[in-house]
Every structure is written in C-alpha cells, then in structure tokens.
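Here the complex is missing one protein chain, while the rest keep their positions.
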Amino acid sequence: MKLGTLALKSALISAVAALSSTAIADTKVGMITTLSGGGAGLGIDVRDGFMLAIKQSERSDIEVVIEDDQRKPDIAVQLADKMVQSEKVDVLTGIIWSNLAMAVVPSVTAQGKIYLSPNAGPSPLAGAGCHPNYFNVAWQNDSLHNAGGAYAQSEGYKNVFIMAPNYPAGTDALNGFKALYKGDVASEVYTKLGQTDYASEIAQIRASGADAVYFFLPGGMGISFLKQYSGSGVNIPVIGPAFSFDQGILQAVGAAALGVRNTSQWNKDIDTPTNQAFVSSFLAEYERLPSLYASQGFDTANLLLSALETASVSDNAGFRSALKAANFISVRGDFKFGSNNHPIHDVYIREVVKEGDVFTNKIIGKVLNDHGDPYAKDCKM
Amino acid sequence: MIREHQLNKIILSIFLIIPLWAFVTDEPFTITLMTRATVFALAAVGLNIALGLGGLVSLGHAVFFGIGGYSMGILACHAQTYTPLMEWPMLVSGSKSMPLIWINAVIMSALAALLIGILSLRTSGVYFIMITLAFGQMFFFFSISWSAYGGEDGLSIYIRNEFPGLNTLVPIQYYALCLALLCTVLWINSRLINSPFGLALNAARQVPERVETVGLNPMRLKLAAFIISGAVTGLAGALFADLNRFVSPTMFSWQTSGEIMVFVIIGGVGRLFGPVVGALMFVALEHWLGGLSDFWHIYLGILLLGIVLFGRGGLIGMICGEARQHE
Partner (left out) sequence: MTFVLLAEQILNGVQFGIMLFLMAAGLTLIFGVMGLINLAHGSLYMIGAFAAAAVAGMTGSFIMALLAALIASAAAGALVELLVIRRLYNKDHLDQVLATFALILIFSEGTRWVFGSFPLFLDIPASLSGPMTLPGGIQYPLYRLVLIGAGLSVALGLGLMITKTRIGIQIRAGKNDREMIAALGINISGLYTLIFSLGAALAGLAGALVGAIQSVQVGMGEPVLILAFVVIVIGGIGSIKGALIGALLVGLTDTLGGIFLPELLKFVTDPSTATSIGSSLSSMAIYILMGAILIWRPTGLFGTKL
C-alpha cells in the first residue's frame, strides 16, 4: 500500500476495511474495558451484560474482540490503535472511565469508526466535541447528579452539604447537583482522589448544620465514607448517585448503606418484560444479580443489534441513522437519543434495602421525566 | 560470549528489521508497538544517565516524563483552540510544531531537574530515593487538580503535531522520527561516558573524596548528570504524548517512575543499550502476556523477580558477562 493512502484519508481506509469485512458477512466489534486492577468489577459487568445480549441474539456473524485497558489511558489509546489498525474493527465500545474515554473516543471517531459508550459520558463529548459517530447508551455524566439536585429540591431540603473528589468528574458532579437544586449549600467540599479516611469531612458535616448530604464518591471511596458515616452518630440523611450503591459494591458496604436514597436510570425492579427477562437470564448465566453497569452493557449490545437489523456497518451514514433511531427496547424503559446522541430517559430515586441476605435497591419514585442533558445545545452536527 | 558492542549492533538491527517487515506486510500496529518501545527506551536512557553513570537512584523520573508530556499537551491544546498561552508580559501562542515542542520539553524538564536536583542532592541513599518519590507525588496531585488542563481527565490532542517534511500520522514515519532521536541520544550518551565529564562522574560515584582532592565538586557533577538525565526523559515524555495524542496525570504517577526504572534494570544498569533492551522486553511482554491472561501481572512479577535474583547485570549482563571498565 502506498504512503498516500495510509495517511490522513482514514475514512477511505475504514471504508475499504468495512467492505472487506462485509464480504465475509461479519461485523467486528472491539471492546476496550477494565478487566484487571482496582476497577475491574465495572468492566467485567459491562462485558458480561454485552456478551449476554450477543449470545441471546444467536447471531454468529458478530465477532467481539475484548481487551483489558488496566484503567490506564495510555494502554487504552494503544489498544484503540490496535483495534483500528490491526484488528480492523467496525465498532468500538466498552470504556468505563471518563478520562479514558476522552483519550480514545475523539481519535477513533475521527478515523471513521463508530463508538458506543456503555458507561462514561464526559461533558466535552456531549457538547462542542460531539461527533456523529459517537453514541452514548448510558448517560451524560451530569444526568444522575441533576436528578440528585431535583430530588433534594422536591424533598424540601434547604441547606445541603455537598462533597466530591477533587477532579473534573467531581466538579461536574457538584455543578450537576446545583443545576436543579435551589436551596442553600451548607458547604462544598472537595476531597482527595482515592481518599480512604473521611473522619475530617464527617466532622465538618456534623458541625455544618446541614439538613442533607449529597456526595459523589465512586468505588472504594464511597464504601469507606458510608462505613465511617454510619458509625459516627451523625444522622443527617444522605443522597448520592447510583455509583456508590451499585449491586457490585453494596455487599461490601453492608448495613451502613441501608435506607440511603440514590439516583439511577435503571434498577432490577423496573417492571417491564424486557427488564425482568434480562435480570433472570443474567442471574441464570452468571449466578449473580446484574448491576447498573451490566444493564448498560446489555443495552449497548441491543442497540447495536437493532441497527444491524436495518443497515450494514459498511454503509456508514445508513448505519448511523439506524443507531440514532434507537429502535430497541431498553431495560430501563423509555429511551431515545437527543440531538447530541446522548440518552433522553427517566431517572429514578432508589432506596437501599435488604432482600434476604442480599443488599439491593428498590425504586421509590421517579425524579426526572425524559431527561436529556444541558450540553446538547452546544453540539453542532 | 558475545561482545557488548556486537550485541548492541544486533539490538539496533532488531529496531530496523521488525518495523520494516511490519511495513511490508502491512501490520501498522506492530510499528505502533515498536514506537512505544523506542519512546520508553529513550525515557530509560535518560534515567540511566543518572542511575548508571551518576549512581543516583531516582524514583521520581515520572516528573520529567510528565513535564515533557504536558509541554506537548499545553502547547498543542492552545494551538488547537487558537487561544494564546499567555498574553502578559508578551503574547505567546500555542504550537503544533514538533521541534519547538521538543525544545520546550527539554528546557522545562531540565529546569525542573535543576530545582529538584539542588534540593534532593543534599540527601543520599534511601533518602534520595524517597525525596524524589515525594516530588513525583507533588506533581501528580497537582496535575490531577489542575483543571485548566483537564485535571485527571487529561488533554486530548486530536491530530499528531507536525514535523517539517514528514506526515507524522503515518506510523512508520513517526517511528523513524523517534528512532532517529533515540539513536542521536545514544550516540551523545556514548560520547558522554568517555568524556572527561563522564570519567569524573564515574569517579564521583565510586570515590567522591578522590574527585574532591583533584579540585572537582562531586555535587556539581551529579547535579549536571541529573539535569541531562531529566532533559532526556522529558523529551521522551513529549514523544510519548504525541504517540498517544493524549496526556494525563498517569504520566506523573509513581508507577510510571517504577516502570522506567524497571526498563533500566531488566536491560542492565549502566550499560549503554541496557535501557533499550529493557524497554523492548517490557513492551513485548506486556503485549504477549496481556493477551494470554487477565492475571498477566503475576507472570510479569515472577519474571522480574527472576531477573533480579538470578540475573546479574540485567539481560545484557547475562549475555555479555560483567561490564568492562572502558571499552
């Protein structure tokens, strides 16, 4: 191949690659996700949800290549290069973390590949940096925090203590909360990323005179905070987004999380046939309850399958409009894409309960109806 | 036993043959992997100047790697959005030109090395290891919360920067550029070892008192080595950022410092080509073992342990035997 064709004309290359792959009637999907190290639980759930849907479709013409990004941005970029250059995939998906998505998504969409996000939804990709090849099946990052603010507002809280780690997703989270919450903020606290001891923040909460606490502390940080909070004797109600109360980590938090209200676009008790079938088949296949992340992986695969019904990946424009139509039944209920290819969906408030020996969530109300995101207006495409 | 300079030629030819073969058979990803190895090798060559020549065990070289990376990220990000870098005291705009970015990366990391070196060289031994680690952590936490340049999310640069006369987006062309830089630095390094400065530094590492009696200041020699070392690693950082078209605080993390050190030790401390072999091995293992198992870190750990416990002088030492004082 001559240098000229190898160069910037990546669109051409991908068209050639797509043609050659349709010749053997195959769709090749590249999944880059976190399967080792600290955050592996989330990636494993996305992968299992995704593969369950592929398996249920009984299509043998879809090949999924799965690689582990170790939660490192440079590894993710390298894997994306591998997927595009050597595996010659048609569609990419799988990334869990916003910072990894920011490293990978702009370059793969610029090279003409489709990217379906099963978890991360950083605001630049929803606003000015949106792209017709990028579809977010999970949520824009602000979504669950908007719902947290709306819930605090509807419960009549007047003075809320808000807290998040000191990094971009943390600032976004607190701004997302404040967008729909109109009362006073007792204190706005940024903690260290990866912090494990929250004694000093809890002391500040106790002294603040707040009537509620909103916090965004994903993963192990949330576990530590909740365990310490429940032992501190502070009784101010706590609200958070679903990430700290998900099926995978609730068992590690234990009784400390009981009764906590959290916002989510999905829960296993959403009473639709699709969702109930998903929950029982996931349980049967993997012998554990599905998490939020598993539901998002499942939805992502079903979106892809629905688009493949009407268009071929080799027809880029046709395939994109087939994706945009979102002609599938999401396990979360109503689902459609906004103008920036991010979900418009309902967001619920859940409460942590104990069913038998297992800690899990139950929906207690709907907070937002057909909620989009505030960045769509900045997206020109 | 193979002589060391013969082995070096074999290693260099590997860096030529594999990418050419990959180019002919149209396997661009192999070229990307080789570029990664080349850039890591350059970073490790930098550390090896401090470690092998100056005897300075720095567990904070990620600082320079990261500064190089952010030099590229910040300049390119301003060029990409057409916003000036600063308006006062004079107007400075961003840039997409690689040579300019490299010069900037080298100067910035040399300055950082000067500052860190002056403070850290007051200590020695384990304290030196730990204080360099502490500087690394300072930069790491700072970059995470530096929201102007993306904080923990990092900075994405959509199109690779430009080099006059080349299309840097073509894997083989960017690879050639990185390899040329690596060879240049290796050549300078080999001259450095046998220069009066290199010999004095070698003596300062072994018997500092003797150097002092001939009127040289061992502290200054070590500081100079540390600055050169930081500058080379900084250059590698800028290349790494351009390879990925992305920079993030991960480049500052202590694991990055650890990995750069691993490259040097696997290959052979103080050997001219030690870091090169080490980086090549590491990238090969990462690619090959990573494909075998989710738990590949276990195998990597066992392998590293084996090299430390049973292999004297790293891979080059195993093949060529003990180093001779002068070659």
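The letters A and B name the chains in turn, as written, and every chain counts its residues from 1.
Note that in this section a residue touches a chain if its C-beta (ideal position, glycine included) is under 8 Å from a C-beta of that chain, and two chains touch if they have at least 3 such contacts.
In this text the structure is predicted, and so the values were computed from the model without any measurement.
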item	value
In the full complex, displayed partners of the excluded chain	A, B
Contact residue for the chain not shown (choose from A:Gly254, A:Gly318 or A:Pro374)	A:Gly254
Contact residue for the chain not shown (choose from A:Ile44, A:Val105 or A:Cys379)	A:Ile44
Contact residue for the chain not shown (choose from B:Ala62, B:Met261, B:Leu280 or B:Leu315)	B:Met261
Touch criterion as defined above, residue of A:Lys88, A:Lys192 or A:Lys324 at the omitted chain	A:Lys192
Subunit B residues touching the omitted chain (full complex)	51, 57, 59, 119, 122-127, 129-131, 133-135, 137-138, 141-142, 144-147, 254, 258, 261-262, 265, 269, 295-298, 300-305, 307-309
Touch list for subunit A against the chain that is not drawn	36-38, 40-41, 44, 166, 171, 188-192, 194, 196-197, 199-200, 203-204, 206-207, 219-221, 223-224, 227-228, 231-233, 248-249, 251-256
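Criterion: only the chains that are shown with their structure count from here on.
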item	value
Centre-to-centre distance between subunit B and subunit A (centres being mean Cα positions), rounded to whole Å	35
Residue numbers on subunit B that touch subunit A, as the complex places them	26-30, 32-33, 36, 141, 144-145, 147, 150-154, 156, 158-159, 167, 169-171, 173, 240, 244-246, 248, 250-251, 290, 294-297
Touch list for subunit A against partner subunit B, complex	1, 3, 6-8, 35-36, 67-68, 72-74, 77-78, 81-82, 85-86, 98-99, 102-103, 106-107, 110, 122, 166-169, 171, 192-193
